[in-house]
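Here the structure comes first, spelled out in structure tokens, and everything after it is commentary.
With one protein chain held back, the other chains of the complex are shown just where they sit.
Naming follows writing order (A and B), and every chain is counted from residue 1.
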Amino acid sequence: MQYAAPKSTAEAARMLADAKGVARVLAGGTDLLVQMKSGLIEPDLVVDIKAIDGMRTITQEAGGYRIGAAVSGAELGEHAGVRALWPGVVEALELVGSTQIQGRCTLAGNLCNASPAADSVPAMVAAEATVRVIGPDGARDCPVQAIPTGPGKTSLARGEFVASIHLPARPAHASDAYLRFIPRTEMDIAVCSAGVSLVLDRNGTCQTARVALGAVAATVLLVKDAAAALVGTKLDNAALDALASAASAAATPIDDKRGTVAFRKEVAGVLARRAAVIAQQRAGSEKGADT
Amino acid sequence: MSKIHVNTSINGDTTEFLCEADEPLLNVLRDHLHLTGSKEGCGTGDCGACSVTMNGRLVCSCLVLGAEAEGAEITTIEGMADGETLHPLQRKFLEHAALQCGICTPGILVAAKALLERDPDPSETEIRYWLAGNLCRCTGYDKIISAVMDAAAEMRGG
Partner (left out) sequence: MALDEHQPREFKVVGTRPLRPDGIDKVTGRALYGADMTAPGMLVGRVLRSPHPHARIKSIDTSAAKKINGVKAVITGADFPEVRKGEARNVLENCIAFDKALFEGHGVAAVAATSAAAAKAALRSIRVDYEILPHVTEIADAMKPDAPVVHQGFVEENVPAGHSENVITFAEYGHGDLEAGFAKADRIVERSFRTAATHQGYIEPHACLASMGPDGKADLWCCTQGHYAARAFCAAALGMQESQLRVTASEIGGGFGGKTTVFIEPIALMLSKKAGRPVKIVMTREEVFKASGPTVSSESDIKIGMTKDGRITAASAQLRYQGGAFPNFTIHMGSQSAFAAYDLAAVRSRGLNVLTNRPKQAAYRAPGAPMAIYAVESVVDELCQHFGLDPLEVRLMNAARKGTKSSYGPTFDDIGLIATLNAAKAHPHYSAPLGPDQGRGVSCGFWFNFGGDTSVSLNINFDGTVSVVEGNPDIGGSRASISMMAAEELGIPYDRVRTVVADTNSIGHNEVTDGSRVTFAVGLATIKAALAAKKEMCARAAKMWGIDEDAVVWEDGCAKPAGANAGDHDPMPLARIARKSPSTGGPIAGHHEVNADGAGVSFGVHLCDTEVDPETGATKVVRYTVFQDAGKAVHPDYVEGQMQGGAVQGIGWALNEEYIYGPDGRLQNPGFLDYRVPVASDLPRIDTQILEIPNPGHPYGVRGVGETSIVPPLAAITNAVSRAIGTRMSQLPMSPPRLLAAIRGKAS
């Protein structure tokens, strides 16, 4: 295996494109090294992107934030600005693994590993995050949702890698939340999860909503029916019931060692409901909300 | 395949070593530098027995490549005591019988030290969640919590 630590995105893209055999990007390494240990992957080349300018920075952009691909969960959690603007995305990434994993794991890595149960992805999808992809032909932006195409598979072409993630601006009276179900209190892969992002008007009526479910399909499900159940309501019980039903109905999980179909479908609805309530509470308590 | 030459700092000591590209830092510490205090319990980041800090961040050394240590500052359990003076956490672990077999102890001490350096007055719940990535199979964690809280109190000057 070769290890390289390029100093520019162009150099990284070229290395990945020209690599003979299997090439992998290394940011936090918390998926890559696990897969190497189990023998699932034997890369011929590992490209460490952490030495590239901008990979480890968070900058304000267009009212939102651009987060470099190598920003760790711990660093993201310490950023008051991102935390205030997109608390659901931050709490989702912060749920990945232990404190030790938090010292290394990244949004980009969580996304590109393309596990159906990835914690940060439902929250990023609900937030309408976009990624900047760098390749041999330059840079392109696309929605986060376009990246994972199936378990362990992405739409990235040879030589391409995610250089940063952009979380957009958000109007007033809006917030997000992410919840996952795990059997212990920490250290588990999500059995099912829900990321909900809401925009309310100043009277508390829901204007727009995005409800994304994780670990209940091959990739994250954006459930339009669930969102529609909230729009125009103040998230009364009937609306929340409808949201939960729509989420459960849309879920298409499998039986595996972590959960059953019945369990996942039912709890997806429970989590969507609970996450919506938290997002609503956060949105309502924002500064600038009219009394 | 030729080895990678790395310059780094371990427990404040300038260190250089050669390693394979795919070798984790944990293997480098244990097999090349003879720092066997960090342990491999799983090799996949699930147990925390290999915990070290890298540039001030608590990490699993089994999930860091040796090559990534270039230019970094690594601290391990071996750097926790100051000569023959134990760190308060080490003393409190002994006083509270917070170890039985002791295999998880280096990782837990490194993790607890990282916690107290960032939050000198953590609650019991905060300690438990911070240490969730450090498995202990012997103690049920109870005396570990007592030891960490007592060490924190002493370090605050209480």
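Note that a contact is a pair of C-beta atoms (placed from the backbone, for glycine too) under 8 Å apart; a residue touches a chain by one contact, two chains touch by 3 or more.
The shown structure was predicted, so the numbers you read here are calculated from the model rather than taken from an experiment.
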| item | value |
| --- | --- |
| Absent-chain contact - pick from B:L33, B:A114, B:L135 or B:A152 | B:L135 |
| Candidates B:M54, B:A69, B:C104 or B:A152 - the one touching the absent chain | B:C104 |
| Residue of B:C47, B:A69, B:L116 or B:A152 touching the missing chain in the full complex | B:C47 |
| Interface with the undisplayed chain - residues on subunit B | 20, 30, 34-44, 46-47, 49, 76-78, 80-81, 86, 90, 93-97, 99-106, 109, 125, 127-129, 131-145 |
| Residues of subunit A (touch criterion as defined above) contacting the omitted chain | 38, 181, 183-189, 191, 257-260, 262-263, 266-267, 270 |
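Criterion: only the chains that are shown with their structure count from here on.
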| item | value |
| --- | --- |
| Interface residues, subunit B side, partner subunit A - complex | 1, 4, 20-22, 24, 43-46, 48, 51, 54, 57-60, 62-65, 67-68, 70, 111, 114-115, 129-134 |
| Interface residues, subunit A side, partner subunit B - complex | 1-3, 5, 26, 29-30, 33-34, 36-38, 43, 46, 48, 50, 72, 74, 97-101, 103-104, 185-187 |
